[in-house]
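Quick one: structure below, then a few questions.
Note that one protein chain is taken out, while the other chains of the complex remain in position.
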Amino acid sequence: MDIGDNGVCAARRLILQGAGAVALVGLGNVPFGLAPALAAANDKYPEEAFKQKGEADAIKALYGRIAEASDKVKMDAPEIAENGAVVPISVTTTLAEVTSISFLVSENPNALIAFYKIPSGTVPSVANRIKMAKTSNVIVIVDAGGKLYSATKEVKVTVGGCGG
Amino acid sequence: MASTIRVRATSNGDTTEVQTLIQHPMDSGFVKDAKGEIIPPHFIQQLTFEHDGKNVFAADWGGGISKDPYVKFSFKGGKKGDDIKVSWIDNKGATDTTTARIQ
Amino acid sequence: MSVEIIKIALSLGLLVAGATCAAAANSEQDFKAAYAAAEAANKEASALRNQWTTTTSTLAAAKKAADGGDFDAAVASAREAEALARASIFQATSEKERWKAMEIR
Partner (left out) sequence: MNERSVIHRASATLAVLAALVAPAFAADTVDPVADARAFRKFFTDKFPKVKLEDFVNGPYSMNEDLHRQWEEKEQFPPYEFSLGMGKEMFSSPFRNGRSYQDCFPNGGIGVRQNYPYFDEKEGKVVTLELALNRCREANGEAPFSYVRDEMAALTAYMAFTSRGKPFDIKIPNDPRALDAYQKGKEYFYTRRGQLNFSCATCHVQSPGERIRAEVLAPALGILNAMPIYRSEWSSMGTTSRRFTTCNSQIRGVPLNPQDDEYRNLEYYLSYVSNGLPISGPGARP
(Lines give C-alpha, C1' and ligand atoms only; values in the text may rest on other atoms or scores of the structure.)
Protein backbone atom coordinates (compact mmCIF):
# COMPACT_ATOMS: atom_id res chain seq x y z
CA MET A 1 0.00 0.00 0.00
CA ASP A 2 1.59 3.17 -1.03
CA ILE A 3 0.07 6.29 0.34
CA GLY A 4 -0.46 9.04 -2.17
CA ASP A 5 1.67 12.09 -1.87
CA ASN A 6 -0.56 14.20 0.30
CA GLY A 7 2.36 15.62 2.20
CA VAL A 8 2.27 18.68 0.05
CA CYS A 9 -1.42 19.43 0.55
CA ALA A 10 -0.91 22.18 3.07
CA ALA A 11 1.79 23.77 1.00
CA ARG A 12 -0.26 23.44 -2.17
CA ARG A 13 -3.20 25.25 -0.65
CA LEU A 14 -1.01 28.08 0.40
CA ILE A 15 0.67 28.27 -2.96
CA LEU A 16 -2.68 28.39 -4.75
CA GLN A 17 -3.68 31.31 -2.63
CA GLY A 18 -0.45 32.95 -3.57
CA ALA A 19 -1.13 32.29 -7.22
CA GLY A 20 -4.57 33.83 -6.85
CA ALA A 21 -3.11 36.99 -5.44
CA VAL A 22 -0.75 37.23 -8.35
CA ALA A 23 -3.58 36.74 -10.82
CA LEU A 24 -5.27 39.81 -9.35
CA VAL A 25 -2.19 41.92 -9.83
CA GLY A 26 -1.73 40.60 -13.31
CA LEU A 27 0.00 37.44 -14.42
CA GLY A 28 3.73 37.62 -14.65
CA ASN A 29 3.94 40.60 -12.36
CA VAL A 30 5.73 40.47 -9.06
CA PRO A 31 3.41 41.48 -6.20
CA PHE A 32 4.20 44.81 -4.59
CA GLY A 33 5.41 43.71 -1.18
CA LEU A 34 8.08 41.52 -2.65
CA ALA A 35 9.34 43.76 -5.40
CA PRO A 36 12.11 45.47 -3.41
CA ALA A 37 13.53 42.19 -2.14
CA LEU A 38 13.70 40.60 -5.55
CA ALA A 39 14.81 43.77 -7.22
CA ALA A 40 17.72 43.67 -4.82
CA ALA A 41 18.76 40.40 -6.44
CA ASN A 42 19.18 42.63 -9.44
CA ASP A 43 19.22 39.76 -11.86
CA LYS A 44 16.93 38.04 -14.26
CA TYR A 45 16.10 34.37 -13.70
CA PRO A 46 18.28 32.42 -16.18
CA GLU A 47 15.35 30.55 -17.72
CA GLU A 48 17.24 29.32 -20.79
CA ALA A 49 20.09 27.81 -18.77
CA PHE A 50 17.65 25.87 -16.58
CA LYS A 51 15.94 24.44 -19.67
CA GLN A 52 19.09 22.89 -21.17
CA LYS A 53 19.45 19.12 -21.08
CA GLY A 54 23.18 18.45 -20.82
CA GLU A 55 25.64 20.20 -18.52
CA ALA A 56 27.72 21.61 -21.41
CA ASP A 57 24.73 23.42 -22.90
CA ALA A 58 23.61 24.63 -19.49
CA ILE A 59 27.05 26.05 -18.72
CA LYS A 60 27.17 27.70 -22.12
CA ALA A 61 23.74 29.28 -21.63
CA LEU A 62 24.56 30.38 -18.12
CA TYR A 63 28.08 31.73 -18.53
CA GLY A 64 29.03 31.61 -22.19
CA ARG A 65 32.43 30.41 -20.99
CA ILE A 66 34.21 27.16 -20.15
CA ALA A 67 35.29 26.02 -16.68
CA GLU A 68 38.60 24.42 -15.72
CA ALA A 69 38.91 21.85 -12.95
CA SER A 70 40.44 23.19 -9.76
CA ASP A 71 41.40 21.51 -6.50
CA LYS A 72 40.59 24.79 -4.78
CA VAL A 73 36.92 23.95 -5.21
CA LYS A 74 36.02 21.42 -2.53
CA MET A 75 32.80 19.51 -2.89
CA ASP A 76 31.32 17.38 -0.13
CA ALA A 77 28.88 14.76 -1.41
CA PRO A 78 27.96 11.24 -0.30
CA GLU A 79 29.43 8.19 -2.07
CA ILE A 80 26.01 6.61 -2.19
CA ALA A 81 22.98 8.84 -1.85
CA GLU A 82 20.54 7.47 0.73
CA ASN A 83 17.79 8.51 -1.64
CA GLY A 84 17.96 10.38 -4.94
CA ALA A 85 15.16 12.66 -3.79
CA VAL A 86 17.34 14.27 -1.15
CA VAL A 87 21.09 14.38 -1.77
CA PRO A 88 23.01 16.74 0.48
CA ILE A 89 25.78 18.50 -1.45
CA SER A 90 27.95 21.31 -0.19
CA VAL A 91 30.84 23.25 -1.63
CA THR A 92 33.47 25.56 -0.28
CA THR A 93 36.42 27.26 -1.94
CA THR A 94 39.62 29.08 -1.08
CA LEU A 95 39.45 31.05 -4.34
CA ALA A 96 39.21 34.83 -4.02
CA GLU A 97 36.66 37.22 -5.55
CA VAL A 98 33.92 34.66 -5.88
CA THR A 99 30.75 36.05 -7.47
CA SER A 100 28.68 32.91 -7.98
CA ILE A 101 28.47 29.16 -7.39
CA SER A 102 26.36 26.76 -9.44
CA PHE A 103 25.40 23.09 -9.12
CA LEU A 104 24.78 20.71 -12.04
CA VAL A 105 23.89 17.02 -12.33
CA SER A 106 24.93 15.49 -15.68
CA GLU A 107 22.27 12.80 -15.88
CA ASN A 108 19.25 14.79 -14.71
CA PRO A 109 16.63 15.73 -17.32
CA ASN A 110 17.77 19.34 -16.87
CA ALA A 111 21.39 19.50 -15.76
CA LEU A 112 21.37 22.87 -14.00
CA ILE A 113 20.09 22.64 -10.43
CA ALA A 114 20.95 25.91 -8.77
CA PHE A 115 22.83 29.16 -9.32
CA TYR A 116 23.85 31.14 -6.23
CA LYS A 117 24.94 34.76 -6.33
CA ILE A 118 27.65 35.55 -3.82
CA PRO A 119 27.92 39.29 -3.09
CA SER A 120 31.18 40.54 -1.61
CA GLY A 121 31.18 39.92 2.13
CA THR A 122 29.41 36.60 1.73
CA VAL A 123 31.48 33.47 2.38
CA PRO A 124 31.95 31.37 -0.81
CA SER A 125 30.41 28.27 0.70
CA VAL A 126 26.96 26.79 0.11
CA ALA A 127 25.13 23.66 1.29
CA ASN A 128 21.91 22.48 -0.30
CA ARG A 129 19.84 19.34 -0.99
CA ILE A 130 19.27 18.26 -4.56
CA LYS A 131 17.42 15.63 -6.57
CA MET A 132 19.26 13.04 -8.62
CA ALA A 133 17.49 10.83 -11.15
CA LYS A 134 20.26 8.23 -11.15
CA THR A 135 23.98 7.69 -10.57
CA SER A 136 25.71 10.68 -12.07
CA ASN A 137 28.47 13.21 -11.92
CA VAL A 138 27.72 16.24 -9.82
CA ILE A 139 29.51 19.36 -11.03
CA VAL A 140 30.11 22.54 -9.07
CA ILE A 141 31.23 25.69 -10.83
CA VAL A 142 32.73 28.68 -9.04
CA ASP A 143 33.05 32.03 -10.80
CA ALA A 144 36.09 33.68 -9.22
CA GLY A 145 37.85 36.78 -10.51
CA GLY A 146 36.08 36.42 -13.83
CA LYS A 147 37.18 32.83 -14.44
CA LEU A 148 35.27 29.58 -14.01
CA TYR A 149 36.60 26.75 -11.85
CA SER A 150 34.95 23.39 -11.33
CA ALA A 151 34.92 20.26 -9.20
CA THR A 152 33.26 16.99 -10.20
CA LYS A 153 32.26 13.99 -8.15
CA GLU A 154 30.28 10.88 -8.93
CA VAL A 155 27.42 10.12 -6.57
CA LYS A 156 25.82 6.69 -6.73
CA VAL A 157 22.05 6.66 -6.60
CA THR A 158 20.24 3.41 -5.95
CA VAL A 159 16.79 4.89 -5.39
CA GLY A 160 16.12 7.61 -7.96
CA GLY A 161 14.65 10.93 -6.97
CA CYS A 162 12.51 11.38 -10.04
CA GLY A 163 9.94 8.66 -9.48
CA GLY A 164 7.21 8.98 -6.87
CA MET B 1 -1.10 31.00 8.65
CA ALA B 2 2.28 29.69 9.54
CA SER B 3 5.06 30.84 7.27
CA THR B 4 6.45 28.48 4.65
CA ILE B 5 9.92 29.68 5.60
CA ARG B 6 11.96 28.57 8.59
CA VAL B 7 15.18 30.42 9.25
CA ARG B 8 18.00 29.84 11.71
CA ALA B 9 20.57 32.59 11.73
CA THR B 10 23.39 32.55 14.26
CA SER B 11 26.23 34.99 14.68
CA ASN B 12 29.60 34.04 16.10
CA GLY B 13 30.59 37.70 16.29
CA ASP B 14 32.48 37.61 13.01
CA THR B 15 30.22 35.81 10.57
CA THR B 16 26.55 34.95 10.54
CA GLU B 17 25.48 31.48 9.46
CA VAL B 18 22.03 31.28 7.88
CA GLN B 19 20.08 28.05 7.39
CA THR B 20 16.70 28.00 5.71
CA LEU B 21 14.08 25.32 5.17
CA ILE B 22 11.09 26.15 2.97
CA GLN B 23 7.86 24.22 2.64
CA HIS B 24 7.36 23.77 -1.08
CA PRO B 25 6.60 20.76 -3.33
CA MET B 26 9.37 21.61 -5.83
CA ASP B 27 7.70 19.57 -8.57
CA SER B 28 10.16 19.29 -11.41
CA GLY B 29 7.61 18.56 -14.13
CA PHE B 30 9.25 15.19 -14.85
CA VAL B 31 7.36 13.08 -12.32
CA LYS B 32 4.11 11.24 -12.95
CA ASP B 33 1.39 10.88 -10.36
CA ALA B 34 -0.39 7.63 -9.39
CA LYS B 35 -2.63 7.91 -12.48
CA GLY B 36 0.36 8.20 -14.77
CA GLU B 37 -0.20 11.87 -15.46
CA ILE B 38 2.68 14.34 -15.36
CA ILE B 39 2.66 16.54 -12.28
CA PRO B 40 3.15 20.03 -13.77
CA PRO B 41 6.31 21.91 -12.82
CA HIS B 42 5.93 23.92 -9.65
CA PHE B 43 9.11 25.10 -8.02
CA ILE B 44 10.70 28.09 -6.39
CA GLN B 45 12.73 30.06 -8.93
CA GLN B 46 14.26 32.81 -6.86
CA LEU B 47 15.15 33.16 -3.22
CA THR B 48 16.78 36.21 -1.66
CA PHE B 49 18.29 37.08 1.70
CA GLU B 50 18.60 40.67 2.85
CA HIS B 51 20.45 42.08 5.81
CA ASP B 52 20.50 45.75 6.67
CA GLY B 53 19.00 46.70 3.31
CA LYS B 54 21.69 44.83 1.45
CA ASN B 55 21.39 41.62 -0.51
CA VAL B 56 23.64 39.01 1.13
CA PHE B 57 22.70 35.90 -0.82
CA ALA B 58 20.44 34.99 -3.75
CA ALA B 59 19.50 31.71 -5.33
CA ASP B 60 18.11 30.83 -8.74
CA TRP B 61 16.60 27.36 -8.57
CA GLY B 62 15.32 24.81 -11.05
CA GLY B 63 13.12 21.78 -10.40
CA GLY B 64 16.18 19.77 -9.36
CA ILE B 65 16.19 21.15 -5.82
CA SER B 66 14.64 18.73 -3.30
CA LYS B 67 11.13 19.05 -1.97
CA ASP B 68 11.03 21.34 1.08
CA PRO B 69 14.30 22.93 0.01
CA TYR B 70 17.18 23.60 2.34
CA VAL B 71 20.10 25.98 1.89
CA LYS B 72 22.92 27.14 4.13
CA PHE B 73 25.39 30.01 3.69
CA SER B 74 27.38 32.49 5.80
CA PHE B 75 28.15 36.18 5.50
CA LYS B 76 30.55 38.51 7.26
CA GLY B 77 28.91 40.93 9.62
CA GLY B 78 25.50 40.77 11.17
CA LYS B 79 25.08 40.74 14.92
CA LYS B 80 22.70 39.19 17.40
CA GLY B 81 19.31 40.90 17.24
CA ASP B 82 19.66 42.01 13.60
CA ASP B 83 16.94 41.05 11.15
CA ILE B 84 17.31 38.87 8.07
CA LYS B 85 14.60 39.13 5.45
CA VAL B 86 13.97 36.04 3.32
CA SER B 87 11.71 36.02 0.24
CA TRP B 88 10.90 33.54 -2.49
CA ILE B 89 8.88 33.47 -5.68
CA ASP B 90 7.94 30.35 -7.64
CA ASN B 91 7.22 29.64 -11.30
CA LYS B 92 3.49 30.20 -10.73
CA GLY B 93 4.10 33.62 -9.26
CA ALA B 94 3.35 32.66 -5.65
CA THR B 95 5.55 34.26 -3.03
CA ASP B 96 6.30 34.30 0.64
CA THR B 97 8.44 36.49 2.86
CA THR B 98 9.58 36.26 6.43
CA THR B 99 11.89 38.11 8.76
CA ALA B 100 14.08 36.29 11.25
CA ARG B 101 16.26 37.55 14.03
CA ILE B 102 19.93 36.65 14.22
CA GLN B 103 20.61 34.66 17.41
CA MET C 1 4.82 -30.69 7.07
CA SER C 2 6.61 -32.46 4.23
CA VAL C 3 3.37 -34.17 3.30
CA GLU C 4 1.83 -30.72 2.97
CA ILE C 5 4.64 -29.59 0.73
CA ILE C 6 4.14 -32.61 -1.49
CA LYS C 7 0.45 -31.84 -1.67
CA ILE C 8 1.15 -28.30 -2.75
CA ALA C 9 3.75 -29.42 -5.26
CA LEU C 10 1.31 -31.94 -6.65
CA SER C 11 -1.49 -29.47 -6.95
CA LEU C 12 0.79 -26.98 -8.65
CA GLY C 13 1.96 -29.70 -11.04
CA LEU C 14 -1.60 -30.68 -11.81
CA LEU C 15 -2.48 -27.07 -12.40
CA VAL C 16 0.22 -26.67 -14.98
CA ALA C 17 -0.83 -29.90 -16.65
CA GLY C 18 -4.45 -28.83 -16.49
CA ALA C 19 -3.71 -25.48 -17.99
CA THR C 20 -1.84 -26.92 -20.94
CA CYS C 21 -4.26 -29.77 -21.74
CA ALA C 22 -7.32 -27.62 -21.47
CA ALA C 23 -5.85 -24.93 -23.65
CA ALA C 24 -8.07 -26.09 -26.47
CA ALA C 25 -11.43 -24.91 -25.24
CA ASN C 26 -12.22 -23.20 -21.98
CA SER C 27 -15.70 -21.85 -21.65
CA GLU C 28 -17.16 -19.12 -19.51
CA GLN C 29 -18.45 -21.90 -17.31
CA ASP C 30 -14.92 -23.24 -16.79
CA PHE C 31 -13.78 -19.77 -15.88
CA LYS C 32 -16.59 -19.26 -13.39
CA ALA C 33 -15.77 -22.53 -11.67
CA ALA C 34 -12.05 -21.83 -11.54
CA TYR C 35 -12.64 -18.28 -10.37
CA ALA C 36 -15.03 -19.37 -7.63
CA ALA C 37 -12.51 -21.93 -6.39
CA ALA C 38 -9.77 -19.29 -6.31
CA GLU C 39 -11.98 -16.81 -4.51
CA ALA C 40 -12.96 -19.40 -1.94
CA ALA C 41 -9.31 -20.21 -1.25
CA ASN C 42 -8.45 -16.53 -0.98
CA LYS C 43 -11.29 -16.08 1.49
CA GLU C 44 -9.82 -18.85 3.58
CA ALA C 45 -6.45 -17.08 3.49
CA SER C 46 -8.18 -13.89 4.59
CA ALA C 47 -9.69 -15.70 7.58
CA LEU C 48 -6.13 -16.73 8.46
CA ARG C 49 -5.11 -13.05 8.11
CA ASN C 50 -2.62 -13.93 5.43
CA GLN C 51 -3.71 -12.92 1.94
CA TRP C 52 -1.06 -12.30 -0.66
CA THR C 53 -1.18 -9.24 -2.89
CA THR C 54 -0.25 -11.43 -5.84
CA THR C 55 -3.39 -13.54 -5.33
CA THR C 56 -5.49 -10.41 -5.52
CA SER C 57 -3.75 -9.14 -8.65
CA THR C 58 -3.91 -12.53 -10.37
CA LEU C 59 -7.63 -12.75 -9.62
CA ALA C 60 -8.06 -9.33 -11.17
CA ALA C 61 -6.11 -10.45 -14.23
CA ALA C 62 -8.41 -13.49 -14.56
CA LYS C 63 -11.48 -11.30 -14.44
CA LYS C 64 -10.07 -8.92 -16.98
CA ALA C 65 -9.26 -11.74 -19.40
CA ALA C 66 -12.78 -13.15 -18.96
CA ASP C 67 -14.33 -9.75 -19.58
CA GLY C 68 -12.36 -9.63 -22.80
CA GLY C 69 -13.67 -13.05 -23.77
CA ASP C 70 -10.31 -14.83 -23.47
CA PHE C 71 -11.44 -17.72 -21.30
CA ASP C 72 -8.28 -19.76 -21.75
CA ALA C 73 -6.21 -16.98 -20.22
CA ALA C 74 -8.93 -16.33 -17.65
CA VAL C 75 -8.98 -19.93 -16.50
CA ALA C 76 -5.18 -20.08 -16.39
CA SER C 77 -5.05 -16.95 -14.23
CA ALA C 78 -7.83 -18.12 -11.96
CA ARG C 79 -6.00 -21.40 -11.38
CA GLU C 80 -2.78 -19.58 -10.70
CA ALA C 81 -4.62 -17.39 -8.21
CA GLU C 82 -5.99 -20.46 -6.52
CA ALA C 83 -2.51 -21.95 -6.27
CA LEU C 84 -1.22 -18.73 -4.74
CA ALA C 85 -4.08 -18.63 -2.26
CA ARG C 86 -3.45 -22.25 -1.32
CA ALA C 87 0.22 -21.51 -0.81
CA SER C 88 -0.66 -18.60 1.49
CA ILE C 89 -2.97 -20.87 3.48
CA PHE C 90 -0.20 -23.44 3.75
CA GLN C 91 2.20 -20.73 4.88
CA ALA C 92 -0.15 -19.46 7.57
CA THR C 93 -0.83 -22.98 8.84
CA SER C 94 2.75 -24.13 8.96
CA GLU C 95 3.92 -20.88 10.57
CA LYS C 96 1.68 -21.52 13.58
CA GLU C 97 4.58 -23.46 15.10
CA ARG C 98 7.45 -22.68 12.78
CA TRP C 99 7.81 -19.02 13.83
CA LYS C 100 9.33 -20.12 17.12
CA ALA C 101 12.46 -21.28 15.32
CA MET C 102 13.25 -17.68 14.45
CA GLU C 103 12.73 -16.25 17.92
CA ILE C 104 15.62 -14.60 19.74
CA ARG C 105 16.01 -16.35 23.07
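So that you can tell them apart, the chains are marked A, B and C in the order they are listed, and the count of residues begins at 1 in each.
Keep this in mind: a residue touches a chain if its C-beta (ideal position, glycine included) is under 8 Å from a C-beta of that chain, and two chains touch if they have at least 3 such contacts.
All values reported here derive from a predicted model rather than from experimental measurement.
Engineer: If the full complex is used, which shown chains touch the chain that is missing here?
Structural biologist: A, B, C
Engineer: Which residue, C:26, C:51 or C:77, contacts the hidden chain when the whole complex is considered?
Structural biologist: With C:26, C:51 or C:77 as choices, the missing chain is touched by C:51.
Engineer: Out of A:83, A:106 or A:152, which touches the unshown chain?
Structural biologist: A:83
Engineer: With the missing chain put back, which residues of subunit A would touch it? List them for me.
Structural biologist: Considering the whole complex, subunit A reaches the absent chain at 1-3, 5-10, 78-83, 85-86, 88, 90, 127, 129, 158-159.
Engineer: Since one chain has been left out of the picture, which residues of subunit B touch it in the full complex?
Structural biologist: Residues of subunit B in contact with the hidden chain: 2, 6, 8, 19-21, 23, 67-68, 70, 72.
Engineer: If the missing chain were put back, which residues of subunit C would it touch?
Structural biologist: Its contact residues with the unshown chain are 46, 49-54, 56, 84, 87-88, 91-92, 95, 98-100, 102-105.
Simple rule for what comes next: only the chains that are shown with their structure count from here on.
Engineer: Calculate how many whole Å lie between the centre of subunit A and the centre of subunit C, each centre taken as the average of the chain's C-alpha atoms.
Structural biologist: 51
Engineer: Using the average of all C-alpha atoms in each chain as its centre, how far is it in Å between subunit A and subunit B?
Structural biologist: The separation of the two C-alpha centroids amounts to 12 Å.
Engineer: Multi-chain contacts in subunit A: which residues touch at least two other chains?
Structural biologist: None at all.
Engineer: Looking at the complex, which residues from subunit A come into contact with subunit B?
Structural biologist: 4-5, 8, 10-12, 14-19, 21-23, 27-31, 33-34, 37-38, 40-43, 45-46, 50, 85-87, 90, 105, 108-110, 112-119, 121-123, 125-131, 133, 161-164
Engineer: Which subunit B residues qualify as touching subunit A in the complex?
Structural biologist: For subunit B paired with subunit A, touching residues are 1, 4, 15, 23-26, 28, 30-34, 42, 45-46, 48, 50, 54-67, 69-77, 85, 87, 89-90, 92-97.
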